[in-house]
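Starting off with a structure, shown below.
Heads up, one of the protein chains got dropped from this complex, but the rest are sitting where they should.
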Amino acid sequence: MDIRPRLREQRIETPSWAYGNSGTRFKVFAQPGVPRDPYEKLADAAQVHRFTGIAPSVALHIPWDKVDDYADLRRHADGLGLSIGAINANVFQDDDYKLGSVANPDPRVRRKALDHLLECVDIMDATGSDTLKLWFADGTNYPGQDDIRARQDRLAEALESVYARLGDGQRFLLEYKLFEPAFYTTDVPDWGTAYAHCLRLGPKAQVVVDTGHHAPGTNIEFIVAFLLREGKLGGFDFNSRFYADDDLMVGAADPFQLFRIMYEVAEEPGIAFMLDQCHNLEPKIPGQIRSVMNVQEATAKALLVDKNALKSAQEAGDVLAANAVLMDAYNTDVRPLLADLRREAGLDPDPMAAYAKSGYFQEISATRVGGAQAGWGA
Amino acid sequence: MDIRPRLREQRIETPSWAYGNSGTRFKVFAQPGVPRDPYEKLADAAQVHRFTGIAPSVALHIPWDKVDDYADLRRHADGLGLSIGAINANVFQDDDYKLGSVANPDPRVRRKALDHLLECVDIMDATGSDTLKLWFADGTNYPGQDDIRARQDRLAEALESVYARLGDGQRFLLEYKLFEPAFYTTDVPDWGTAYAHCLRLGPKAQVVVDTGHHAPGTNIEFIVAFLLREGKLGGFDFNSRFYADDDLMVGAADPFQLFRIMYEVAEEPGIAFMLDQCHNLEPKIPGQIRSVMNVQEATAKALLVDKNALKSAQEAGDVLAANAVLMDAYNTDVRPLLADLRREAGLDPDPMAAYAKSGYFQEISATRVGGAQAGWGA
Amino acid sequence: MDIRPRLREQRIETPSWAYGNSGTRFKVFAQPGVPRDPYEKLADAAQVHRFTGIAPSVALHIPWDKVDDYADLRRHADGLGLSIGAINANVFQDDDYKLGSVANPDPRVRRKALDHLLECVDIMDATGSDTLKLWFADGTNYPGQDDIRARQDRLAEALESVYARLGDGQRFLLEYKLFEPAFYTTDVPDWGTAYAHCLRLGPKAQVVVDTGHHAPGTNIEFIVAFLLREGKLGGFDFNSRFYADDDLMVGAADPFQLFRIMYEVAEEPGIAFMLDQCHNLEPKIPGQIRSVMNVQEATAKALLVDKNALKSAQEAGDVLAANAVLMDAYNTDVRPLLADLRREAGLDPDPMAAYAKSGYFQEISATRVGGAQAGWGA
Partner (left out) sequence: MDIRPRLREQRIETPSWAYGNSGTRFKVFAQPGVPRDPYEKLADAAQVHRFTGIAPSVALHIPWDKVDDYADLRRHADGLGLSIGAINANVFQDDDYKLGSVANPDPRVRRKALDHLLECVDIMDATGSDTLKLWFADGTNYPGQDDIRARQDRLAEALESVYARLGDGQRFLLEYKLFEPAFYTTDVPDWGTAYAHCLRLGPKAQVVVDTGHHAPGTNIEFIVAFLLREGKLGGFDFNSRFYADDDLMVGAADPFQLFRIMYEVAEEPGIAFMLDQCHNLEPKIPGQIRSVMNVQEATAKALLVDKNALKSAQEAGDVLAANAVLMDAYNTDVRPLLADLRREAGLDPDPMAAYAKSGYFQEISATRVGGAQAGWGA
């Protein structure tokens, strides 16, 4: 089978916040050349697309990417050859959200949070985005702090309101996360919770799998396969982790896991492949380029799996042969193939080297002086 | 609030296999006096009820408890003051099940497994049991070994057939488990998977929460609260664990967790409280007595929570006060109260001491000589 | 046995940073009345001691608690009835430390970090502190980022220099932590690493156990017992966690674990009992009071264990009896006993209520206006 056509059409979305500063609760290490506003973030994202050829959309995060004129931002993106991807809501960085947003015991705070979510749909309308990404930091830190069931009722009510506001061709993706920042309960801690809420709401509500948000030992590709079977997988927030939500470059911690995930999903239509990770130590733009390449390499390997041979071995109950079919694809070095594809598309076969030679980093380091660097708080 | 009425009506089911030998893959340590057949297991279970007063039913495991005449076994139970509880199906101990039972790639094996499940419903009819417990050891050990989605299709098909066979007043409980004996994928690995299957089938299908079957860091009481809100919690398989599915006495590893679980469920009707644990090192009957007492103590503490005070503190967002209300109940020593309740019911206030003094252990050790001791394999 | 004498002499140290603002990487929620400088932090710590009677020392964190005149700060502490406890070094919040401090590949950064550590010993001299606490955020985020062994060499070299600088009656405690902020390797990830370094250096180097810094499934009381047997346990950083380094109030997540730890250590001399936790959602001073009480309650229960009965059951191999001896102590409600002890010492039997009634919080909320609230960054 020729895997090139599928690889040619793959698209991976980068997140605006990957270009800003980030870090841990202990320290954010600032980097030179970091964007000061959403326009500069888009300019950086355009570099990732320029060298990889498969990253033409950018996710926004509100309010980090709040601007006065979203139509203008959209035009700016167009001019860079980009489109606006998912709108990510943020209901966790206001003092009001200390005990939660849409699940807060205080109805005033819930209303405020809901208004923000609805505003995000307005921004979708203005930017042409078709996807709203909902992650809630809601939860509790101590047993007894709040009522688990009551919080679900409040959450369900907010989701209904948001769902009702969605227009044709719009959807929301509900994200789950085991823990952090809430440490005892999290209101959407696992795929089952996200799934149950989305199922009740209808086809415009789907689950998004963030690869860093699971308990140790969780089999992520199982979740992916299960949600696909149920028609409820909306997309991925890619990143990687060794321990918790470490936000490392996708494929950096366990490239075999990424391959197994891509094997389940590589040929499925309509799944959003998004990066959701930060570059705390490494430079931002090459960090994104490498991440896009990692997803692409895993996809190529996944597509190389000989499905007929695999099926035969599986049906015969030949454990070693079936495993070997999968491993043959994984052990293949797909970098030459991908270099060819890039050449064919008029790109440099080595995106990392090409970016390094481009002088872009030197340019932004020299010119982006003064102003406040973008980060999680701004 | 007087918590005694609720405590008086609490019932906890013990499993027939708790009275037989068990162990790890490394070694089964035999114990004196272990039953040789289901009749002797019931006799032992009757001792647990005799001293605790709240354990009047016994779960069976087929084929470990296979007998020629289930009506006779039922009469034997009646004579001991017991009833037959859940019927536990076993589709994992035949060479045919090496690659799975209802999710096996081989249709012949699937048919055989399904026939066993249907036979278990026959046994429910014969014994008066209203609950079928389904745990599947199905899964794979290696990436590629089988197709994750295809296995779900096969599983769903079998569940439909079993569901269709259930009579009025009968239900099945679908159990999930993170891993073991399958090590790479498990076909029902988490509550979300069990929930999704049960939801599709209807009200006679519910989820059972085995407290030892979760990934590290999983908040079990959240799952309990969520399933209750969805009307899909059927019951518990109680045990405790430090690491994996350790099958220790419930409440032994984390009594505070047990209390938090009981807080969510203590006043809910229709939930089956079952023990599912083995006593590898400790003697069987007192191991069960202690376990029943542990659940009872956790229940008493849970019922002691001042719900009005808790609700006020939660609504006020007073984190420390809300936590303190819960902890006040947990820190209360409920043993005197439970001793009173036992005296009131004509029981010895100290079940462990009373059993030790009863001479039952000496009796079974002396008389149960010869024959094959019951265990997981028989 | 009368456990009161041991309880009367117990001392628990609170950390200056518990009184300042803290949070997660997502958000720090500010609280009213938070101290603006180390003097105000000490004033708050004095309240914890005032109501509990067992918290007369305060750990400092440099540079968060940097002052011009440490002798003056010491006099201020004296005046409040407090002494200065452990000095906590901080070599993770400067841009230079992005790739590590004493294990950094750059010798200039290593020198800078070492100078800070030596300065902390100067501060010990000036404040009368006898304990230096060393926690290194050092590690790497990506495979290959640095050489694991070379980093150990650099770490060992720095530890030797610090050790050589310690005066008579001074020691350092080396802290280990599984992960965070480093996500791939951590240079002191576990007790074994800390132990090996301390063993090589000599008796002034000991291991400190932070209860929140372990992998899932780790048996902390085993580590405590093992280090005690080796004479290498220096103290505890108490807090609790459900998942990672959650910094919740000690005893809040797993009070039974805290009891088991205290059972191993309650009667050992020379062990520093320190809190190391932050109060992200709950108010700071009562958060510390509750934490001190939780350690005290766990200690009282641990002291109640009938050691003779336990030893007899253990030697007889009576698993259930031995466990029951331990659980009898744990299940005892020790709050009345501790209330008595407080009355005897002239304290209010209910420290939480007494603090609430004292009006201190209202006072600091009203008067600490303006200035920069203390936090991790300042």
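We just call them A, B and C in the order they show up, numbering each chain from 1.
Here is the rule we use: a residue touches a chain if its C-beta (ideal position, glycine included) is under 8 Å from a C-beta of that chain, and two chains touch if they have at least 3 such contacts.
As the structure is a computational prediction, the values presented were derived from the model and not from experiment.
**Student:** For the chain omitted from this view, which of the shown chains does it touch?
**Tutor:** A, B, C
**Student:** In the complete assembly, which of C:T52, C:T185 or C:Q206 touches the absent chain?
**Tutor:** Checking the options C:T52, C:T185 or C:Q206, the one contacting the hidden chain is C:T185.
**Student:** Check the options C:P32, C:G217, C:G270 or C:G371 and report the residue that touches the missing chain.
**Tutor:** Within the whole complex, the residue contacting the unshown chain is C:G217.
**Student:** Check the options B:Y163, B:Y184 or B:F236 and report the residue that touches the missing chain.
**Tutor:** B:Y184
**Student:** Please pick, from B:L134, B:L248, B:A300 or B:V334, the residue that touches the omitted chain in the full complex.
**Tutor:** From the options B:L134, B:L248, B:A300 or B:V334, the contact with the absent chain belongs to B:L248.
**Student:** If the missing chain were put back, which residues of chain B would it touch?
**Tutor:** So the residues of chain B touching the missing chain come out as 23-27, 29-30, 92-93, 95, 97-99, 137, 141-143, 145, 178-181, 183-184, 216, 241-244, 246, 248-249, 252-253, 280-282, 376.
**Student:** Which residues does chain A use to touch the chain missing from this display?
**Tutor:** 216-217, 219, 242-243, 252, 254-257, 281-283, 286-287, 290, 297, 319-320, 323-324, 330-333, 335, 352
**Student:** Write the list of chain C residues that the hidden chain touches.
**Tutor:** Touch set of chain C with respect to the missing chain: 98-99, 105-106, 141-150, 152-153, 178-179, 184-186, 189-193, 195-196, 199, 214-219, 221-222, 225-226, 228-230, 256, 260, 264, 310-311, 313-315, 317, 319, 322-327.
Here is the rule we go by: only the chains that are shown with their structure count from here on.
**Student:** What's the call on chain A versus chain C, same or different interface residues, using the half cut on shared numbers?
**Tutor:** Same: when the shared numbers are divided by all numbers used, the fraction is over half.
**Student:** Rounded to the nearest whole Å, what is the centre-to-centre distance of chain A and chain C, using the mean of the C-alpha atoms as each centre?
**Tutor:** Centre separation, chain A to chain C: 37 Å.
**Student:** Going by the contact rule already set, what residues in chain A reach two or more other chains?
**Tutor:** Residues 98-99, 141-143, 145, 178-179, 184, 216 of chain A touch two or more partner chains.
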